[in-house]
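The complex appears here minus one protein chain, its other protein chains still in place.
Chain nomenclature is as follows: A, B and C, assigned in order of appearance, with residue numbering initiated at 1 for each chain independently.
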Amino acid sequence: MTDKKQSILAVLTKPPYGGTTAKEALDAVLTAAAFEVPVSVLFMDDAVFQLLPEQKTEGIEVKCLATTLPVLPMYDVEHIYVDRKALVDRGIDAEQLILSVQPVETDTLRSLFQNHSRILSF
Amino acid sequence: MSPTPISFSILVYGAPYSSQSVSTAYRFTKTAIEKGHRIHRVFFYGDAVQIGSRLVAVPQDEVDLQLKWQQLGEQYQLDMVICIAAALKRGIINSDEAKRFEKDASNLAEGFTLSGLGQMIDATQSSDRIVTFGY
Amino acid sequence: MSKRILTDSQSQSKHGISVDVEGYLRNLDDWSEQVAEVIAESEGLQLTSEHWEIVRLLRDFYQEYKVSPAMRILVKQVKNSLGSEKGSSIYLMKLFPGSPAKLASKIAGLPKPTNCL
Partner (left out) sequence: MILHTVNKSPLTSSCLNNCLRAIGDNDGLLLIEDGVYGADKHQGLKLKPLPSGITVYALKADVEARGLMGRLSEDVRVIDDQEFVDLVVSHNASQSWY
C-alpha cells in the first residue's frame, strides 16, 4: 500500500437484511479503517433503514447489523453522512438513530462525491 | 483518442449466471487491456465469488464465464482475487482453507486466489481508477 | 461428511471441550474461564492477570459489537482502558506471542477469523 493514503467514500444504498450487501459494505469499511485508510460513509436510499433503532433479528436468525454498526467510531470512522431526503421520505428522525450521523442536503451530498476519487459503491 | 495508459482495479459483486455483472466486468477488463491500460487487480466480492467454483458446468451453447476469465487471466497475468470471507460462506474453498475448516473437499478453480478484503482496500490505494460492477 | 452435529467423535477433545483443528472452540457457548485456561495451556501459555485483562477486554468488546477487533483497534482499546504502557503491540506481542489478536481471540472464545485481513 502506498504511503499517501487516498480517502475512500463508501456509498451505501441497500437495506440491512434482505440481501448481504449491507453487511459486506460494513466489512469493507471496517477493513479500510483497520488499515488506517481514511473512509467516509454515506447512507442513501434504503440504506438509512440500517440505522433504525430496535432491530431484533433473533426471529430471522441473522446477525444483527445494528449491533455492529456502532463500532464505526471505535474504528475512527468519523465522517458518517446520511442523505436527509432519504430520512424524510421514510419518516425517520435523525435524532433517534443507532449511530451519530450527519444529515446532509443535496448540495453537500453532491460535493461528497466530487471530493473523493475513490468510491466504493454498495 | 488514445489516452495515457493508467491502472484499473475491477470490483465485481454479482453472481455469474444470476446477473450480468461478471460478464460486463469481463468485457470492460478485456477492452481496457486491449487499449493498453493495466489491470492492477480484479476483486470478486459478494455472490460474484461463485466464479471461482471448479464444479460449475455450463451447457456447450452458453458462455463459460469462468473459462473466459481464466484465459484472460493467464494471457495477461491478472491478479484475480476472490474474497475469502464471502467465498467460504458460499462454498468456494481452496485446499488450505478446507483443512482449516475441516472440509472433505476443495473446489477453487485455477487462476483465482482466495484472499482478504485488505486486497480490495489496497486496490483503492494502488490503482488510478476503481470500477464496480454491481449485481 | 463432517457436519458439526456429528463431529464430537472426530474432534480434538481437550478436557471435554470441543475444539477444531486450529484449537478454536466449535461452540462459542462452551466458553468459561476454565476453558480459557485449557485453551491457553494447549497454546503453551499460563494465563496471568495481565493476560486476563486483555481476554476480558476482548470479550467485552465482542459482547458489545459482535465483531472481533482488528489488531490496531485492540491496541487502541487496551490503551484507552489500561493505559498507554500496555496499549502497544509490543506489550501484546509479549503476552500473546506470534499473532496477538488471533491468539487472544482464541483464548477469549471469539469466532475463528476468516483470514480476512
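Convention: a contact is a pair of C-beta atoms (placed from the backbone, for glycine too) under 8 Å apart; a residue touches a chain by one contact, two chains touch by 3 or more.
This is a predicted model, so every value here is computed, not measured.
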{"item": "Chains shown that the absent chain touches, full complex", "value": "A, B"}
{"item": "Sole residue of B:17, B:101 or B:135 that reaches the chain not shown, by the stated touch rule", "value": "B:135"}
{"item": "Residue, one of B:15, B:32 or B:65, that touches the chain absent here", "value": "B:32"}
{"item": "Absent chain, residues of subunit A that touch it", "value": "11, 13, 44-46, 83, 85, 106, 109-111, 113-114, 116-119, 121"}
{"item": "Interface with the undisplayed chain - residues on subunit B", "value": "1, 3, 6, 8, 13-14, 19-20, 24, 27-28, 31-32, 35, 37, 129-135"}
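As a working rule, only the chains that are shown with their structure count from here on.
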{"item": "Pair joined by more contacting C-beta pairs (A-B or A-C)", "value": "A-B"}
{"item": "Junction residues of subunit C, two or more chains touched", "value": "116-117"}
{"item": "Residue numbers of subunit B (touch at least two other chains)", "value": "85, 116-118"}
{"item": "Subunit A residues within the subunit C interface of the complex", "value": "27, 30-31, 33-36, 63-64, 67-68, 70-71, 74-75"}
{"item": "Residues of subunit B touching subunit A in the complex", "value": "11, 13, 45-47, 85-86, 116-118, 120-122, 124-126, 130, 132, 134"}
{"item": "Subunit B contact footprint on subunit A (complex, rising order)", "value": "1-2, 5-6, 8, 20-21, 24, 27-28, 31-32, 35, 37, 118-121"}
